[in-house]
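As you look at this complex, bear in mind that one protein chain is not there, while each of the others sits in place.
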C-alpha cells in the first residue's frame, strides 16, 4: 500500500496560488511564475523534495562489481556509491569526519578502502572509520561515531535510488506505488547503457518535466516524432504513487523511435525482455517523481535524469539502454535511436529555454492549460502537493489528453472527484487508443 | 502643461540623505554612495523609474515599413515593437499567454503574424490571439483576454518611447514639457543612423548621466573636445519637464565636432533641417530623463541610450544620425565625427569606471559639487525627486555653470526660489555666451 507522511513545513505558496493550480483542469492555471525563477523556491525544493524523496541517481551497472564505486552529486552533495564485497550497494557523504575533507577524489573506480588525502584517516567500504592516527586519547570520540555518514539506498529494475533524509524514509516500493506492478512484466535489471549524452539546459527542471508530460507541442516542435507517434494517439494512466505516465502509439509501419523510423528501423534489435505484442506498438512515457523520465521503447529504454543547478539551469543526463545480448551483436549500432532522441531532446530544450526566458517577464503570473495537457497539470499537482506539505493527490483530476470524440465509454474519466482506482494499469489498458473528450464538469 | 502625478511608494532614501542633495547647490552633496552600488536601489529604480517613466528605446526608422518589427529589452523585459499594416507602431511583451514562452525569436525583421514556437498559438500584428488549438472548451478563457500584453507607445521627432506602467501614463508631450517647443524648429524625423557603437561600461547609469551633464572634466579628460568647445563657453537651460540641457560654443574656425575639427571639418555636410546660423555655432546637449542623451550638432545628431545592466554596469548604445540626403551623397563619410565621439566616449567611460571603483570604498559617503557642476545637481535633483516620490523640481536651484565674471545681467539666474519661467528656450537664448558667477545665496 502506498502511504505517505505529510512533510513538515508550512506551504511555500499562498492559498490562492495553490488553489489556482488545483482547480478542475479546464479552469486551472499553471504553477506561479516565481516557482521557476526564485532562488528561494529552488532552495526550498532542495530541502523538501530533493532531500526528502527517493531520487533515481544511477544504474546498478555503474557499480557493477564488488569494490567498484562511483561519485554522484545530489542536491550539491558529493556522494560515494559503492558496492561492497558482500555485493550490497551502500552510499556515503564524501566527507571525512575529521576536518571535513572530500575523501575520494576519483569520479569512479575500484577502492579497497577510502583514505582521506589530508590526514590519511581510513574508512572501509562500509564507511566505518578503521584508522585515525593520533586520536587515541580524545574525549567523546570513537571510530563508530566518526564513520562516513550513510545515505539510504534502494534499487528497483536495475536503478539505484538515494534518499537523503536523515530519518528513515518510506520504502522505495511504497514510494513508487502501483508503478512497480505496472512495469513488473519487464526486466530492466540487465540493461546496459550504450550511449550517454549530458545536456546543460537553461531552463527550470519543472519546465523540462512539463515539457516531457505532453505532446501538444509535438506537431510544431517534433515533426519527426509526430510522424511516428502522432500526438493524438495514446492515453494516460491513473497513477497511485510518485509517478505519472502514459503511452503513444506507433503508426503502421513504424517499429520504434529512430531517425530512420519505419519498417526496419529496429535493425534486428529484438524486443526487450517482457515486451508484449501490444508493447511493440507503443512508446511508454513515465515521469518518476521528481527527477527521472523512463521512455520504454520495444527495443530500448531511454532514461532522462535531471539535476537542478539553478532556477534557470538544469543538467540533463540521457542514457540509451539496451539488452546486453543486443549490444553484443556484431552489427549493433545505436546511432539511429540516439540521433533521433538527441534531435528531439534539443528541440525540447530549445522551447524550454524560450519558456524560461519569456516567463521572466514581470508581467507574467501563470499560464493556462489547453485541453490537451492534463498530464502537465498532473505533474503540477504533484509539485503543488509538495509545496503544500500534503500527500500526492490520489489521481489527477482529468486523465484524457485529447479533445477528439470519445470512441468508447471511459468510466470515471473526467470525474475529478472519483474514488481512487487501485489498478491504474488495468484502467490504462481499458483506455487503449482512447481519444476522449471528457465532460469535465465545471 | 507639464503635470506629473506623484509616485506611489515612500522614499527609498532617508530624509537626511534627500536633504543633503537638495540644499542650495554650493552647500549640497551628491547622491549618496549606495545609490550607485546597492542592487536594491537599482531594483527600486527599475520599478519606479524604468517602469514608470517614458523611455526612449528606438527610432521610427527601426520599424520603417508596415509589418516590420524589432525586439527591444527594457528593464529586463523582452519587448516586440512592430509597425502594423495601418502604419501604427505598437509594442507588446514577447510572452505567449499560454505557457509564457518567448514568441518571437528573431531580433528584427518582417512578420505577418507572431506564432509561438512551442504550441503554435498565433497572434496578429495588433497582439490579438487569433489561433490556439485545443482551447475551445476551457473555462474563463477568451482570445481577447489571452492576447499579447500591450505596452504604451509614443513618438516624437522620430524617436520611439515606451512606457511600461500598467496604468495610463501622462502623455509623452506632457512628460517632455517645454523641450517640445524648444526643439520644434528642428525636424529629426527623417534622420538616419549612419553608425552605431555599443559600449559596455562598468559604471552606474547615473554616473554616466552626471558625466554627460558637466564639462568641468573636459580640460583634463577631453583635450580634443575642449579645443573645439572650451568648457567655459556656453550656458544651461531652465527645464520644465523631464529633461535638462545646455549648449557649448564652437570656437572660431571650428565647424562641428570631428576629429579633424576646424575649418572644413563638416566635409560639405549641410546643416540639418531647422538649424539656424546661431545653431551652427553651438553644440546642444540634452539629457532626456531618464536614459537618453541628445547632442545636436550643426550637421548631425548624436544619440546615447543607456541600459542599466547592474549597479556597476551599463550598456550604452550610441548612434550618429544624419539627414538622408547627406548620407546619400557619394562622398559621405561619417568617420571624423564617429572617431571624435568614440574617442570622447571612451575617455568618459574610463573616468566613470574609475569613479565607480573609487566610490566602492566603505569610507565614501557622498561627494561635493564644484561651482562648475550645477547641471550635475540638476540631474541629481531629478533622481532625488523620484526617490522621494515627488514631482520633478520646477527648476534647478542654480543654472549657471561658470565661476567667471558675469558679462551681463542674468535675470533670475542663481535665484534658487524664482518662479518658473514658461519659456526656458528664450531664457537660454538671452544667456548666450553667459559666464555668470551667480550670487547663489547661502
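Labels for the chains are A and B, by order of writing; each one numbers its residues from 1.
By definition in this document, a residue touches a chain if its C-beta (ideal position, glycine included) is under 8 Å from a C-beta of that chain, and two chains touch if they have at least 3 such contacts.
Because the structure is predicted, anything quoted here is derived from the model rather than measured.
Screening A:107, A:139, A:168 or A:331 for touch with the missing chain picks out A:139. Taking the complete complex into account, A:100 is the one of A:39, A:100 or A:253 that touches the chain left out.
Although one chain is not displayed, its contacts with subunit A can still be listed: residues 51, 76-78, 93-103, 105, 117-120, 132-141, 146, 149. Of the residues in subunit B, those that touch the hidden partner chain are 24, 26-27, 30, 33, 210, 216-217, 219-221, 350-351, 354-355, 357-364, 366-372, 403, 437, 440, 442.
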